[in-house]
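What you see is the complex with one protein chain gone and the rest in place.
Letters A and B mark the chains as written, and numbering starts fresh at 1 in each.
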Amino acid sequence: MAFYILRRLLQAIPVLLGATFLIYFMVFAMPGNPALALFGERTPNPAVLAQVEARYHLDQPFIVQYLYYLGNVFRLDFGTSFSGQPIGETLLRTFPVTARLAALAILFEMIIGLAVGLWSGLRKGGVFDSVTLVISLVLISVPIFVLCFLGQFFLGYKLGWFRSTVSAGAPIQDLILPALILAFSLVAFNIRLTRSSVIETAGNDFVRTAYSKGLRRSRVIPVHILRNSLIPVTTNLGADFGILLVGATVTEGIFNVPGVGNTLYKAIVIGERPTVVSFVTVMVLLYLVVNILIDLLYAVLDPRIRYVK
Amino acid sequence: MNAAAASTADAPLLQVRNLHVGFRTQNGVVKALNGVDLTLHEGETVAIVGESGSGKSTTAAAIINLLPGSGQITEGEVLFQGRDLAKASPRELEDIRGRLIGYVPQDPMSNLNPVWSIGFQVEETIRANGLATGKKEVRAKAIEVLEQAGLADADQRLRQFPHQFSGGMRQRVLIGIGLAASPRLLIADEPTSALDVTVQRRILDHLATLTEDAGTAVIFITHDLGLAAERAKKLIVMYKGKIVESGPSVEILQNPQHPYTQRLIAAAPSLASRRIAFSGQELGSIEHVAANESDKVDLITAAERRVENLDAKPSESVIVVDHLTKNFKIRQGGFRSTEFTAVDDVSFSIAKGTTMALVGESGSGKSTVAKLLLKLEDATSGTITINGTDVASLKGRALLNLRSRMQPVFQDPYGTLDPLHNIGNTIAEPLKTHGVGTRNERRDRVFELLDQVSLPRVIAGRYPNELSGGQRQRVAIARALALKPEIVILDEAVSALDVLVQAQILRLLADLQGELGLTYLFITHDLAVVRVIADNVCVMQRGRIVEAATTDEVFDNPKQAYTRELLDAIPGAGIQMGV
Partner (left out) sequence: MSSDQKAPTVLSPDHYVAALDESPISGVDVVSLDEKPSNLYIDAWRDLRRRPMFWISSALIIFVIFVALFPGVFTNTPPNDECFLSNSLGAPTAGHPLGFTKQGCDIYSRILHGTSTSLSVGLIVIALSSITGIIMGAFAGFYGGWVDTVLSRIGDIFFSIPYILAAIVVMSVLSEHRNVWVISLAIGAFTWPSTARVLRSEILRVKNADFVTAATAIGLSRFRILVRHVLPNSIAPVIVVTTLSLAAAIVAEATLSFLGVGLPSTFMSWGNDISTAQVDIRTAPQTLIYPSLALTITVLSFILLGEALRDALDPKARALR
C-alpha cells in the first residue's frame, strides 16, 4: 500500500509540472506581447506595462519565467485583480462556498446514481430500467446552463420552491437548487455506469457461489454486488470532478453563488485575464489532487490494487 | 427411466425426474435439458460425464435452482429428501443451499469475491448457516473449516485476499466452504479442471476422504471419462441434454453399450494410454453406428500407425537446442527487479519426421521454449540450430526464410484467428507475405489446404466466429502448413478441445505427419495425449528438463520421481481396464 501511494505520488509530479507548464505556455507563449495581452482591450500606460513586464519576469528566458510562475502558484501569489484585490485572497475567501456546493452536489449524485443504477441493474429490461434509460440519455444531452435556466425558471420562479439566486453568505438551503442541478448534470452517466457494473457483477461466478453458500438475497446484493460495483463508479468520480468544476463555474455564475466558479465567471465576462488564468490554474491543481485522492480511495476499495507489489 | 433401482430400503436422498431446462433467447427457448432422470442415495457418489454443451453443468445448477441468466426449469421435479426444489420458495432454497446441499464450483479464480478476505467469505457462510455465533466462535469455526479443507496455516491466512492464493489453495477454500455445514449432498462441478494434474490429484483425494468420512453423497461433474470412473462407482454419460447411458463405472468402461459412450471411450487419451499399456486391446463394437469415416477415431490405431511410420525413417536432427536459457526481469516491490529463469539450461534435439513432446505443468517454461524457437523472444544464452543454421543472428530475408520453414499452432482456438479476416485470407496470408504465387495460385493452394484439413471449400469466404473450436484449430493448422514448412510447433494445440474433437485433430496431425514428413514439437501439460502422439518426451519442471527419453521408456520405466507423479496423476490411471 505504501508503495502504491508513493508510486502514485511520484507519477503525479511530471503531470503536475506538465499541466502548469502547459497553462503557462498557453498564456505567455502566444503571439503578441504577453504583458499587453494581459490587459485585454484596454491600453495600459507604459509605466504600468513595464511594471507588469518586471513582475512576470518577461525580460528573463522562458524557462526562468516559468519557474517564477510556478513558485508564485505554490505561494498562492497570483498578483492583483483589476480592482486591486489580491487574487490569492479572493480565492481563499470563495473556496469554502464552492467546496460546500461541490460536496453537496457529489452527495446528491452518488445517492441518486447508486440507488437508481442499482435498481435498474437488478431489474434489467423492466419498465423502471427503460424509463431510466430514456431520462438519462436526455439528461446527458442537456447542457448544464440550460439545466440551470430550467431549474431557475420552473423550480425557482414558477413554483417558488427555491430562491433563484443565492443570498449573501451562501446558506446551505440556498445551495440546494444549484447543487441539485450540478448533480443532475452528472447523475445520468453515474446511473448508467452503476447499472452496467451491477449487471456485470451480478453475472460473476462468485455471486452464484455466494447464493450456493446459502446467503440470502438481502445479503448478496449489498455485500457481493453493490460493493464490487462501487469500484468502477468510484474511479469515475475523478472524471466527474472535472465536469463538476466547469459546471460549478456556469452554475455559480447563473445563481450568483459567491464561490470560486462565480469569480471565474465574472472574470471571464469582463475579460480579466490574470484572474482567469490563476483560477484555472488552481482548479487544475485541485483536479489533480482530487484525482490522486480518488486513486487512493480506489486502492482502499480494491485489495488487488492495494497489495500489488 | 433410469434403471437404477433403490439398492437400499430407505428412500433416495435425491431423485430427479424428467427434468427439462430451457434458456430464453431472442429466438425463443433453447432447450438445454431434455428429460433427465437420476437417483442418488445417502453417501453415494455419482459422476456425470459429458462434453461441453451436454447439459452436465446445467443439471447441477438446476438441482440447487441456480441456473445462470435466463435459464428455467420448464418441466419435471427435483425431489430432495422428498421436497421438490423446482417448486420451492426462494426462502426454502436459501435454507437448503449451503446447509443441506453444498456446492463446489469449477473455476477457483472467479468464484471467490476479490474484494473480501478469505476469512470474511468463510465466516459469512458459517453465519448464514447458523454453524456458530459470536465473533470468536465463528472465527474458530472458519479456521477449522479451512484446516479441514487442507489449508495448513489457516489462522494466518484468514485476513488474506483471494488474489494472494494459488489456484489450488483457492479450490481448497471453496471445498471448505462447500462442506462447511456438513451437507448431505455435495455438488462438485468440474472442481479441478483449471488446475495442474498433480494438484488436481491431491485435492480430489482429499475431497474423497472428507466426503467418505462424513457420509456425504456427491455428484461429481467432469468432462474426463477416466477421472469420472476413477472417482465414482456410478457413472452417468450425458449427450445433448440427455442421459445416454448410466450404471456401474467399470462396467461402462469395459462394456459400453451406447454408441456415444463407445466413441467417448475410444477417444479419451487417458484411457487410451492405459489400453496401450495393456497391449492395445480393442473395444468390441465401436464402429457399429459411426456416422462417417472421420468419426471413427480410435487413438490406439492412430498411435500404432505412428510407430509404423517412424520405423521407416532415418534419424537426422532438424532442431538442435543447446544449453538454452531465458531470463526475465520481474519487478519486485519497490523499484528493484529480480531475474526469473523461465528456461534453464535446456538441451534437446528432434529428428526429422518425428514428434517430440515437451511436457510440464503451468510455469514449467515449456511455452517459453516454443517462443524462443519461433524467435518471438530472444534467448539469454545457448543456441538453437535449425537445419544446421544458428537462428540467433538471423535477420531480414534469412529470418523470413526460417519462418517459412517453421510454423506454430497455438492453444486458444478463439484467439488464434483474426476475427475480421475471412478464412481464405487467413490461410493465404503467409503466401502473400512471402510473395508466393499469383492470386489464382494462392486461391488454389487455399482450397488444397482446406481439403488437407478436411474442411469444406465454401468456408474460405466465411469468418472465424462461424466455426467451432475444433474447426478453428483446423484452419490454424492449414495456415501453418501453407508455406510447406518442415517443422510445426504445436503449443497446447489440442488442450482446449473436447475429447472427441481432440482425438479428431490428433488423428489429422498424425496423418499430415505421415503424408508430408513433418517434424512436430508438441507442447502439452497432458501426459496422456503424449502417449498417442509423441516419439520422444522431455519432461520439464521449473525451467529444466528433468527427464528425456522415448515415449515408451517414460511410460514404462520413468526414472524421476516427478515423472512418476505426473504419470500417476493421469486421471483414470488407477482403473483396471479389463485385461
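Simple rule for what comes next: a residue touches a chain if its C-beta (ideal position, glycine included) is under 8 Å from a C-beta of that chain, and two chains touch if they have at least 3 such contacts.
Bear in mind that the values here come from a model prediction, so they are computed numbers and not experimental data.
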Original post:
What are the shown chains that the omitted chain is in contact with?
Top reply: A, B
**OP:** Looking beyond the chains shown, say which of B:162, B:191 or B:408 touches the absent one.
**Re:** B:408
Original post:
Pick from B:372, B:455 or B:566: which residue touches the chain that isn't shown?
Top reply: B:455
Subject >> Of B:42, B:429 or B:448, the residue in touch with the unshown chain >> reply: B:429
**OP:** Out of B:466, B:515 or B:556, point to the residue that touches the absent chain in the complete complex.
**Re:** B:466
Original post:
Out of B:116, B:260 or B:348, which touches the unshown chain?
Top reply: B:260
Original post:
Please identify, in ascending order, the residues of chain A that touch the omitted chain?
Top reply: 14-16, 18-19, 22-23, 26-27, 30, 37, 40-41, 124-125, 137-138, 140-146, 149, 152-153, 157, 195-196, 199-200, 203, 242-243, 245-246, 249-250, 253-254, 264-265, 268-269, 271, 273, 276-277, 280, 283-284, 287-288, 291
Subject >> Residues of chain B in contact with the chain not shown >> reply: 1-5, 7, 234, 239-240, 242-248, 251-252, 255, 257-260, 263, 282, 284-289, 291-292, 294-295, 297, 374, 376, 399-400, 403-404, 406-408, 410-412, 415-422, 429-430, 433-434, 455-456, 458-459, 461-468, 470-471, 476, 479, 483, 500-501, 504
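By definition in this document, only the chains that are shown with their structure count from here on.
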**OP:** Show which residues of chain A lie in contact with chain B when the two form their complex.
**Re:** 3, 203-206, 208-217, 219, 223-224, 227-228, 231, 301-304, 307, 309
Original post:
What part of chain B is in contact with chain A in the complex they form?
Top reply: 64, 66, 68-69, 90, 94-99, 102-103, 105-107, 110-117, 124-125, 128-129, 161, 163-164, 174, 177-178, 180-181, 331-334
